[in-house]
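The structure follows.
Each chain you see keeps its place in the complex, though not every chain is here.
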Amino acid sequence: MQLALSTWQEVEDHLRDHEGIIVPIGSVEQHGPNGLIGTDHLCAEFVAQGVGDRIGCMVAPTLTYGMSQHHLGFTGSATLRPSTLMLVVRDVVQSLAVHGFRRFFFINGHGGNVATVTAGFDELYALKSLGLADPELRCRMVFWSGPRAKAVADDLYKGVNGSHATAAEVSLAQYYKQDAIKHAQMTPKVAPTAPQFFEAADYRKRFPDGRIGSDPSQSTPDHGKRLYEAAVEDMVEAYNAFLAY
Amino acid sequence: MQLALSTWQEVEDHLRDHEGIIVPIGSVEQHGPNGLIGTDHLCAEFVAQGVGDRIGCMVAPTLTYGMSQHHLGFTGSATLRPSTLMLVVRDVVQSLAVHGFRRFFFINGHGGNVATVTAGFDELYALKSLGLADPELRCRMVFWSGPRAKAVADDLYKGVNGSHATAAEVSLAQYYKQDAIKHAQMTPKVAPTAPQFFEAADYRKRFPDGRIGSDPSQSTPDHGKRLYEAAVEDMVEAYNAFLAY
Amino acid sequence: MQLALSTWQEVEDHLRDHEGIIVPIGSVEQHGPNGLIGTDHLCAEFVAQGVGDRIGCMVAPTLTYGMSQHHLGFTGSATLRPSTLMLVVRDVVQSLAVHGFRRFFFINGHGGNVATVTAGFDELYALKSLGLADPELRCRMVFWSGPRAKAVADDLYKGVNGSHATAAEVSLAQYYKQDAIKHAQMTPKVAPTAPQFFEAADYRKRFPDGRIGSDPSQSTPDHGKRLYEAAVEDMVEAYNAFLAY
Amino acid sequence: MQLALSTWQEVEDHLRDHEGIIVPIGSVEQHGPNGLIGTDHLCAEFVAQGVGDRIGCMVAPTLTYGMSQHHLGFTGSATLRPSTLMLVVRDVVQSLAVHGFRRFFFINGHGGNVATVTAGFDELYALKSLGLADPELRCRMVFWSGPRAKAVADDLYKGVNGSHATAAEVSLAQYYKQDAIKHAQMTPKVAPTAPQFFEAADYRKRFPDGRIGSDPSQSTPDHGKRLYEAAVEDMVEAYNAFLAY
């Protein structure tokens, strides 16, 4: 059940026996030569909506823009500053809480969001301790690929899934947006890795085409379908565990 | 051309001879008994992508959440605080400007965004005067329905299009999301109006089912198609005028 | 009754049977060759005090500085950033509300304030929805010239009142500050107009002496007297309508 | 020379051989049984304009609202939060600096502003060290009564001038606003003092009618005239010293 595609009266009915909501969150950033700039938010949204379809829970509109400062060296990447994204998280959570939502489960498509969104949750919790936010709010964020989806990716890509512009996320986005499948030469076939990187300029220098350790030339929509099904199952389990905690 | 569905190299190519970009912006708020909570961002996004398809310009991912404090009396509405939305506007514009975008054309689906987004543009311009932002940035925001689309709405709804949960926007969203067409009894058929309202509590009291002055029971996806075509033409014209200014 | 010229005990007495207060707001910005930099706040203050004198309502000290980034290309203009002005509005309203003021009627002298102040009101209302501000607060802002004053201006200036450094506001300020009437050559006599402008640099280029569409060489203090009387009547009506709403 | 009563071209001329500007700053807060709520900003403005008249320097519009949280226990007092007032100071200084003003001399009417405005100057200076503000800016704030005016007050009130709602400031405001002279019984004649106080609630308890240590029943407009003349001379000297530093 998508919040954006519901009427307010449908949401009111739904809230009678639910207090949880799923919030997909991603980014707008480069994903290598054949990955879409929207890959992260598309993957998070697609899996989140799959969970909503499967178990009838509510799915909020996607937080499309994330914390992507380290990708600004590649054309088309956009970022919220961390301080801004934290306020967005606060506002979305606090205004949905006005209606009675109490459990916010963020399905994330972008590792770069983790620190900022976690800090945003901590900010909300600090407000709770001071009596300035609803004392019952709870938030959690998980990446869309749980154990099942990771196993599929391991099986498919055997060590070259990588850590940015991964073969798995490119496949998943291809399955979601089949009209926007891109083809590109990639040299080297498997992108370089590095033990660490700092920010936009350093990132660009170390990873010249944007990928880290991945070979998304192997990606296909069929792979995406397998990943999607595994991921939805992963997220149903994780969401139920969150509600039951 | 959608930024989210492009690779960074495609955006880099595109920027060689373009400096404009369209940013759809909407809201997450009640739209009466048969209107979707996502109506505003869906309409803005749909028309913006239509412009992108028609003239090949770049369309950024939609700013889904807007300034909707006055709708918080209806379940499911979510809002950014004005101060937050202004920071979102600043960040999206400033980070896209890193790559060379200079002309930002916001297609808006929600009247409640106007003051805040305008204030956000003014904040950016004030930074420019102090040497703290790119001196070449220009931003403009227009509602998705220009003269052609307004004429269609007038023709279709003859005085009962209304000013919130309008018959036109409900139709346009029906045409965009044909799997999510809702039906509901609405009493009175034409919603009440008022010369002014203040905020969430006052809004709820004056407009009990969320609509203002509209009869969206007349909405159909076919109407939506006519409105869409008119609106895309309106926006192509407005965008070109903005670039040429 | 002016707050600044009252004692606290007089205000305490007044609050026993009033809950409204008028807040004049203007700007510090160029007003063309013969217009004063203070024109906007002087006009708002003058009319507001006239209303206070007429009906005995309370008038707060003027918010002198407004949002004038687009005038920074002309010497002497000063601006608050929109984010700052929003905080000023929040603080003035919230601290006067501590004493029991509940209805805040802003009489505005500057179109450039509209977006920012409206966003400031929305910010306050958003805080109300979260239980972080007085639930009874209501704010409204109107320009000092209502229908009567506009009719006078139309009669006096027949199409060349303009939209910045208007003949009407220059006249009104001349009537208020008769020791500061300025004379200047203006070429062309009627200033240029433009369908839109962006910010300080663009404004300066399009409107070289600061005026938009106006011929304030026609302004006189006698005109100002007619405008003042009409405007006070307009504002008395608007304020009473606000309180009665 | 008052900025508000000048045209932009007059300011441009003035700036050719001046880089200083005077900014009066006060408060909106109770001043005891016969003191006006506007006393502090009226005194600062009156003396500042006197300096402007005497030596032809530029005087900016008054910063009317100050930091008055400790007076919120008395009806009619209004305050900016310190963080807000600091932003106001930043914005006024930075936008006037766009035109070439470099020396900002604040004439202050309210002791409660000192910490906040000083912190505001420090914030600006910190920005300078980071290359984020004009490196030539200098700001100073002084109270309107220098040695001459203090000597007059000592002579007139012999130990009962006090430290809030002082006899001197009440006299000065009476001389400035002779139509708003108030009369009230005050018991005790000389208000209590205390070695310290904390905030609004504590202030109200210790100083029940708002005065601290003063006997403003002695105030007269004639006293105000003597104080005014001494204060203007004090401030001319202080301003010139600031410019020459």
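Every chain is named by a letter (A, B, C and D) in the order it is written, and numbering of its residues begins at 1.
Basically, a contact is a pair of C-beta atoms (placed from the backbone, for glycine too) under 8 Å apart; a residue touches a chain by one contact, two chains touch by 3 or more.
Since we're looking at a predicted model, the values are computed, not measured.
Peer 1: Given 4 chains in view, how many copies does the entire assembly contain?
Peer 2: 6
To be clear about the criterion, only the chains that are shown with their structure count from here on.
Peer 1: What is the minimum number of touch steps required to go from chain A to chain D?
Peer 2: Step count on the best path from chain A to chain D: 2.
Peer 1: Report same or different for the chain B and chain C interface, where same means the shared residue numbers exceed half of all residue numbers found there.
Peer 2: same
Peer 1: With chain centres defined as C-alpha means, what is the inter-centre distance between chain B and chain C in Å?
Peer 2: The mean C-alpha positions of chain B and chain C differ by 30 Å.
Peer 1: Determine the centre-to-centre distance between chain B and chain D, using the mean Cα coordinates as centres, and give it in whole Å.
Peer 2: Once rounded, the distance between the two centres reads 47 Å.
Peer 1: Any chance you could list the residues of chain D touching two or more other chains?
Peer 2: 95, 98
Peer 1: If each chain is a node and each touching pair an edge, is that a line, ring, star, complete or other?
Peer 2: Here the contact pattern is something else, fitting no line, ring, star or complete shape.
Peer 1: Where on chain C is chain A touching in the complex?
Peer 2: Of all residues in chain C, those touching chain A are 126, 129-130, 132.
Peer 1: Quick one: which bits of chain C touch chain D in the complex? Just the residue numbers, please.
Peer 2: Residues of chain C touching chain D: 2-12, 15, 28, 30-38, 41-42, 60-65, 68, 72, 74-81, 83-84, 87-88, 90-92, 95-96, 98-100, 177, 180, 182, 184, 210.
Peer 1: Can you check the complex and tell me which residues of chain D touch chain B?
Peer 2: 94-95, 98, 132-133
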